[in-house]
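This part shows chain A:
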Amino acid sequence: MKKKKALIMLSILFIFLILTVVGRRFAPHDPYQSSLMDANRAPCAEYPLGTDNLGRCVLSRILEGATVSVYSALGVVAVVFSVGTLIGIVAGYGGGWLDQLLMKITVVFQAFPSFILAVAIAGMLGPGLKNAMLSLVVMYWTTYARLARSLVLQLKNETYIQAARICGAKKRQILFRHILPGILSPMLLTAVLDISNVILSMAGLSFLGLGVQAPMAEWGLMISNGKAFLQTAPWLILFPSLALFLTVILFNVTGDSLRDALNERGETDV
Partner candidate 1 sequence: MFEVDGLQITYGKTEVVHRVSFGVKPGEIIGIVGESGSGKSTMLKGILGILDNPGQVTGGQIRYEGTDLLGLPRNRLRQLCGNELAMLSQHPELSLDPLWKTGKTYYETVRAHRKITKGQAEREAVEIMRLLRLENPERILNSYPFELSGGMCQRVALAIAIANRPRLLLADEPTSALDVTVQKQVIDTMLDLRKQFGTAIVIVSHNMGVIAAMADKVGVMKKGELVEWGSREQVLYHPEHLYTQKLIKAIPRMGRR
Partner candidate 2 sequence: MRLIKYSINKTGQLILIFLGITFLSFCLTYLAPSDPAEIQLNKTGVAPTEELLEKTREEMGLNRPFPVQYADWLKGILSGDMGTSLRNGKPVLDELRKALPVTLILTFFSMLVVTVLSVPLGIVCARFQDSFLDRTVRFITYLLASLPSFFLALLFLYLFSVKLRWFPVIASKNGSKGYIMPVLVLALSLSSWYIRQVRVVVLDELAKGYVAGERSRGVPEWQILFRHVLKNCMLPLLTLLGISFAGMLGGTTIVENIFSLQGLGKMAMDAISARDYPVIQAYVVWLALIFLAINFLIDLSYGWIDPRVRAGQEREA
């Protein structure tokens, strides 16, 4: 039952991910075509979600921006997942002074309020999508490193791995055949559950003007631009926020269903 639900949610998510890529083809207008004649128009037949202060179609810009908003977050998660896992394995499996050092480093990184660190890094590097992604990587990698390390340490003491070692299996063999597959599923689950957080952090950075730069279409940036027109054109904020909100919900619900499917005991949300 839970497996089925997770499968359904995963397929919906998959379709959504495809839609974000091909969605821009269905855009009714050119997302970058400004026409000052049509500035700040309320939703109407021609512009279903209205237009912004430069007369650009909001719907088209949302569709265009989906790719950046969603895939930049996926990219960040992919990077922190690999980097964190690698560091965690090195620390956990290698042990010794390297382990000590790496863990001290994660402690220092975790001593920062993470979003603040991201803002500072993005601010130092200067605004831009690449820099924002980099700062998010710095913000998120520690979780994965620590998790991977503790999972490796747990597994290392499992009987079947001890047995493999006694039977003379090579270090690399144990690592790739036993440890890596063993930690993969909880690590992946954490990554999936983290995507929505990263999407929100990314949107936060863009909202502060530290991410994608104008005139590129991106949800956080669109909301930020709409702030000045809160009184006259609230749809400039409403629709991109809605897109962001629904996307985050979709990732959250999928992540939860996946967790429930993998862990029968876990508490269901909602």
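How these were chosen: all candidates are chains of the complex that A comes from, given by their letters.
Just so it is clear, a residue touches a chain if its C-beta (ideal position, glycine included) is under 8 Å from a C-beta of that chain, and two chains touch if they have at least 3 such contacts; residues count from 1.
Just so it is clear, the model here is predicted, and its values are computed rather than measured.
Asks: Please state which of the candidates 1 or 2 is in contact with chain A in this complex.
Replies: Looking at which candidate touches chain A, I get 2.
Asks: What part of chain A is in contact with candidate 2 in the complex they form?
Replies: Spelled out, the residues of chain A in touch with candidate 2 are 104-105, 107-109, 111-117, 119-121, 123-127, 196, 200, 203-204, 207-210, 220, 223-224, 227, 230-231, 234, 237, 241, 244-245, 248-249, 252, 267, 269-270.
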